[in-house]
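Just one protein chain is left out here, and the rest sit where they should.
Then we have subunit A:
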Amino acid sequence: MRVGEELRPLEVPITRTLIVAGALASRDYQDVHHDPEAARAKGSPDVFMNILTTNGLVGRYITDHFGPTAVLRKVAIRLGAPNHPGDTMVLRGTVETVDGDTAVVRVLGENGRGRHVTGTVTVTVPEGERDVRTGGGAG
């Protein structure tokens, strides 16, 4: 872990299935995440990904990179452009600060509409266990 280290980008195809599966796995039954008609009535062109799924994808992106011993301490995200079916979101990350075995990674997820998610993740990767990591499989 070093300041400025860039994580390999993760390309996430935004399918209707991912949006609905993510909403249900997070127990979010808001109609805008599974019912296109209801989404349109509320001013959106189609269903869109819920924030809990985005949060889960950001967490996965970080642990994919730092491996199974990585411990998530904090995930803070802000949503911008929605993720609609047919979009492709590319997650990117840069290590912003390192304090001992803990790093803050700045994360950006963009799709064709703009910035879907911006935020930071604080992650601890225990010393000595870093060599045995099996992560880095993002892609």
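Heads up, the rule we're going with is that contacts are C-beta pairs under 8 Å (C-beta built on N, C-alpha and C of every residue); 3 or more make two chains touch, one makes a residue touch a chain; residues count from 1.
Methods note: contacts and distances are computed from a predicted model.
Asker: So which of "endopeptidase La", "Ferric reductase", "Sigma-70 family RNA polymerase sigma factor" or "DNA-binding protein" is the UniProt name of the chain that got left out?
Answerer: The chain we cannot see is, by its UniProt record, "DNA-binding protein".
Asker: Which residue, A:3, A:76 or A:90, contacts the hidden chain when the whole complex is considered?
Answerer: A:76
Asker: Mind listing the subunit A residues that contact the chain we can't see here?
Answerer: Per the touch rule, subunit A residues meeting the hidden chain are 12, 18, 21-22, 24-30, 32, 41-45, 50-53, 55-60, 63-64, 68-69, 71-79, 134, 137.
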